[in-house]
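Excluded from the complex is one protein chain; the other protein chains are retained at their positions.
Moving on, here comes chain A:
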């Protein structure tokens, strides 16, 4: 039992597969995290009545170049700063 961890021939195949997954997932990791940040920002802005799409439009118009990673971190840890960014976005719209 457990040949994939005990028998060399089977194990080496699993190792190769694991390395392939690692190669592929280093690329998908970047996409996955961006999607998560977008979901989190969406949640935070909708709590204030603004949708994510409108928020990003307002941010671009206001000239704020923060990326989504930072915006989501701000939304979680530093609500005051995030609210100020929301206000700036709403003014620019």
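The definition used in the following text is that a residue touches a chain if its C-beta (ideal position, glycine included) is under 8 Å from a C-beta of that chain, and two chains touch if they have at least 3 such contacts; residues count from 1.
Please note the rule applied: contacts and distances are computed from a predicted model.
Participant: Of the candidate names "WD repeat-containing protein 46", "Autophagy-related protein 13", "Proteasome subunit beta" or "39S ribosomal protein L13, mitochondrial", which one corresponds to the UniProt protein name of the undepicted chain?
Facilitator: "39S ribosomal protein L13, mitochondrial"
Participant: Any idea which of A:7, A:76 or A:93 touches the chain not displayed?
Facilitator: A:76
Participant: Could you tell which one of A:24, A:46 or A:60 touches the chain left off the display?
Facilitator: The missing chain is touched by A:46.
Participant: Mind listing the chain A residues that contact the chain we can't see here?
Facilitator: Chain A touches the chain not shown through residues 36, 39-44, 46-47, 72, 75-76.
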